[in-house]
Structures are given as structure tokens and as C-alpha cells.
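Below is a structure I'd like to ask you about.
Excluded from the complex is one protein chain; the other protein chains are retained at their positions.
Now for chain A:
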């Protein structure tokens, strides 16, 4: 059984930075935060609710409907329970989250959440009006053994035994399906840890006994004193498990990062991507995140979102040394391939660790920083004078203000242009630091050049969309540029069959033999051009530049990139060409090529939310 060993706490700068936006976390947090966490068990003593958090409010019941509905063996006769006052579905004011779940008594929750044993080992999902319960009921003993002892005519067993248990999260019914899935995952992880500890040292039985004892105690006190109390408040100081569950709930509602030590022994860690990956006020769905991670290429770079020191400090003692090496060697100017060489790891490992860091919100994928990178202000950047980002920038770079810096990127600006400021007061190194700072906070997007082959239509039948005008992609049929060797990747919280493609290195088109206009080269050029229509071929061959066999050969070789999906840097990387070579080629053939600049959709996920 694998309990994932490296996990993170959110610390430092990030917390203070998000202080102001934490309010918005709480406001729109309903959709991604749980309403309640509940622990139930089923055993020889029947179904029991052991613990729930937040506690119910203590109030008197007023409605006669509720007194009629009260279960005959309610222990809390003096109104420890806040029932739904109306009982009918037409509420005038929407209930608060607390009231939604508080409306369910302990008894009824125990009945509906402690399922039959044949629902164990699977996702449990139950929706009642506006509340959705999700959990992973887990068997502690094989039901088969219970049956045997039932038919045993010998006297009753001494110890009441627990058959199954479930850690259930209550959410608002309109929670996103990916949030529900994540909560289920956390429930399952906690269940695995608890099951393990139960088998090893009966941890759960002991905690359950404590909790029930406190509940009984409080009930007795209530009956004698008449003063209503919440037993769960008393349970907290006495039971570590209760405190763990409370901590899980609190973490889910705030940072989205949960780190528990069950029985002070087993670590359970979890992150809710919806809380970590928020851009422009919306969360990034985990599936979109995973899709993007699968599309990372070796020429991308990893940009850490915390300082190296801060990140290393967050790692547990038993974390993988590969992770440490990667963090120490990684840099915004180094691409993943170089990182693999420098950190002495293979590319696949780099991909996996990089994806892991990105998933946990510790890093983002960018194109490595270099002179020719062109950046522009992100449409989702917060450029408000009073934003917490502006404040943080002023502290980090005294004497400079964020809006002025951002204004410079109103028009696309290359790093080399940015580094030649008119006022020499700013150090060049500091300028690079500023750009990195802005990239880390998703304020800038990088623009890339994309090229598309579009030949002017022939004069004979203008205006008709003939087959000729069908773009190249439809005819060529999308030649795949990388042969992926997909590997299974067990990211801590994503589904277990997330795969990463590692493009093989032999993805550049065949190396054409040198030697000018050899017959072999000519034939290859012809073959490559064969996918074009007659008209297109004619137009291309009539271009003055096409008279040079070298240029024509290069053009033909790169033809399959000219459908608007591969940017300049990717062509440079795949074909091992210089930027100047490509730019010259584009210029020579500009009468049939259309060029545009925009962000890379693969990594733009990290700059902008999805629709």
C-alpha cells in the first residue's frame, strides 16, 4: 500500500499574498468547500455517528411537525438538535450551509451514511435536497466471518465489533463533479490509512470507544442538568482522530491543502486543485490541468512559484532525492531537456516530477526565458492600483510600482527590448527578476508566432469554396509529430490512469542529404509537395525564392508545420534550426503564408481560466 511520501504545506509569501483574496475564497467557496465532515460506523451495536464537524447549533425545537417526527429513541430530549423548522421544500430564505446539514439529526445521518456492506469499497454518493454526501465506506471485517459467528449458538461475544466505517463529506448539491470526485478521493485515502491502523493496533476501535463514551457521558449530563451541550465539542480534546477530521475540514475550506498524520504515524496528504489553481476568479478544472500536463514538451521550462529555499523547507524528511535535485537545479532559463541532463535524471522522471509540482501549485510551465521571448499583459491580470499584488511588488522592488511596469507590456515587448530601458537607474538583472515575478503571478502571457499556408485562389472560379480551399490539415490528415511512449503516472490525487507522453527524439523530418540538387533530394522535395493541389504547387513554384533548390527543399520539409498549430520555437526545436533561418524563409514565401501571434494554447491554461 502506497501512501504518497512527498507532500507540501502552503507557507510564507503565498499565504500573505492571498489574504485579501481569502475573503473571496469564503464567498465563492461554497462550491468548492465541504459543508461538513462526518464519521459513521456500523457494527454489532448498530449504526452510529461518531463525530461530525462543524458542530450543530444548540436550539429549542419549536415546530410541532418536528416533535412528531422525532425518533422514539432520541437521546437528546432537551433539544440538542436543530431540526429543519419548516420541513417543507418552499423556503423563503435559502438556508445557510450550516443549517442545511444541521437539519439532519445524528440518528438519521447514522442510518443513511452507514451503508450496507455491499456498498463498501466503492464511491458512495447520496443527494438529499440541497446536500450531497460523498464517501468511501470501508469494510473492516469480512462479512463472511460475521455470518459465521451469528450462527454460532455459543454465548454473546464480549467485545462489540465494528464492521464498517465511512468518512463522509457533505457538499452543496451544485458542487462541480470534479470537486465531488476529489472529496471522494480524500475520503478513500483517509479510509485506507484508518483501515491499516485498525488492523495493526485497533486504532479506530479505540477512538470509536472514546467518542461513544463521551457522547454517553454528555447525554447523561444533559438528562440530569437539563442544559444542552454538544458532545462533539467535548470529543475534540480527547480524540486525535476527531482533531484530524476537523483539520481536514478546515484545510479544505481555506487553503485546499490537507496534511494529516493518522495516529501520529501514517501520513495522508491531499490537495484540492480547485483551491490551488485559481486564475481570474475561476478554478481550473483538474481534467484541463491534466490535459495540459500531458502536452508538455522537452523545450518547455519549469518555473517555481516559491523560492528554492522555501520549497525545500516544505518537503518531508523522507521525500525523494530526485525531487530535491530537480528543485535545486531547476531554473527559468533552462528547458526540461537541459534540466534532465543537469539533474542527472531521465526525461520521463523530469516530466513526472514537473507535473507533480504543477499539480500541487508549486510551479508552472513556461517557455524558457530568453532574449527573443515576447510578453504581453494577460487579459486576466489584476492591474488595480490597490491590489495586494501591487503592494507586494512595491515591497519586493522598492521605488517601482506595478501598474507602470505592466503598462510597458501593453504592447508586446521582447525581453531584449525590455532590458534596454531609457532610464539606466534600473539594473538589468532586476528587470529579469521583475519579469519572473510577474510570470509567477500570471500577469504576463507569452506570444508565439504561428504560420499557416494559404495560397491565393485561382482566378477561374473565384468565390467558391472548392476542395482546393480545404486547408492543408484536412488533406494531409494530421501527421503526428511525436511518437508518444505513454507511461502510467500515479499522481497523488489525479485519477490513476493519467498518462504522460514522452515524445521520442526522432520526431524531426528525415535529414535530407547534403549535396545541393541531387536527384534524391529533388525526389524528396517532390514527394513532400505531392500533398498539395496542382494549383498550390504551381503558385509555390512560381515564387522567385522557389528557384533556389535549397530554399524550396527547406520549405517542403517544413510544410507540415504550416497549419497554424506549431509555433516558431517548436519548429526551431524539432528541426534544429536557428530563428533567423526560419524568419528568412517565412519572408521569402510570404505570398503564400499567413503569420499571426498569439499565446500557446497548451500552456495558456496557466495564464487564463477555461470557459
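In the analysis below, a contact is a pair of C-beta atoms (placed from the backbone, for glycine too) under 8 Å apart; a residue touches a chain by one contact, two chains touch by 3 or more; residues count from 1.
Note that contacts and distances are computed from a predicted model.
Here one chain is missing from view; checked against "V-type proton ATPase subunit G", "Myosin, heavy chain 14, non-muscle", "GATOR complex protein NPRL2 isoform X1" or "Dynamin-binding protein", UniProt names that protein "GATOR complex protein NPRL2 isoform X1".
Contact with the omitted chain, checked across A:55, A:104 or A:561, is made by A:104.
Across the interface with the omitted chain, chain A contributes residues 68-69, 71, 83, 87-89, 104-105, 107-108, 111-112, 115-116, 118-119, 123-129, 376-379, 381-387, 401, 403-404, 406-407, 410-412, 450, 452, 454-457, 462-465, 469-471, 473-474, 563-565, 594-601, 604.
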